[in-house]
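One protein chain is absent from this view; the other protein chains keep their places.
And then chain A:
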Amino acid sequence: MSGDHTHQHGPTGQHGHGHLVSFDPTESEPDHHAAPPAQGRALRIGIGGPVGSGKTALVAALARSLGERVRLAVVTNDIYTTEDADFLRRNAVLPPERVEAVQTGCCPHTAIRDDITANLDAIDTLEERFASRDGQGLELVLVESGGDNLTAVFSRGLVDAQIFVVDVAGGDKVPRKGGPGVTTADLLVINKTDLAPLVGADMDVMTGDARRIRGELPVITQSLVEDPSAGEVGAWVLDRLATRVAA
């Protein structure tokens, strides 16, 4: 191998992605692989997190603040019925045809990770509905998982990026516990910051732990009581969309 090479070649002699493969289980470097190719379909962003952390409220806020600028739709995975979908429709956040609910057979994590079929079908239904209607298609699909535990993450076969939502009332030790959601999600949202004084949660502990565990991956703290538009998260989503269009 010539001396000016600082990276290894793959087994077939091709250049890889320029990184040495690391099998160090303690390494938590951000995923440096590019997002899957767009191929004219909508950007898919997964929103996961424990029960009651505010996933549906975040989706509603994003739908309200982005709905007029971005052609978006939502897939909900509530473990019970179509409660989340009804919430979004009832509050007129999104017209009914922009919300699809899937049943997850008691296993919300399976439906977003191990067997993503029901969610892919729902996304296909939405994409086909809008492609045939106005010919413009959707730009963004938000996939909201059912409330689950800290080990739930979205499959890369289902979404292009994922947001993990935890909340202050769930205890300020949650970020420290880690788990793939907190550790690897493209964005961590610490929600309900207005409740911190009421539940005795230390925001410095939460954000400090989160930043330590996540390295360079972003963390946003928010209160939808104080900012009902979820401005910072909305800006992150718009940035993702812009990056993808430019790519």
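Heads up, the rule we're going with is that a contact is a pair of C-beta atoms (placed from the backbone, for glycine too) under 8 Å apart; a residue touches a chain by one contact, two chains touch by 3 or more; residues count from 1.
In this section, contacts and distances are computed from a predicted model.
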Protein name (UniProt record) of the chain left out of view, among "Peroxiredoxin", "ABC transporter permease", "Urease accessory protein UreF" or "Dihydroorotate dehydrogenase": "Urease accessory protein UreF"
Given A:60, A:73 or A:111, the one touching the chain that is not displayed: A:111
Footprint left on chain A by the chain that the document does not show: 79-82, 86, 102-107, 110-111, 114-118, 120-121
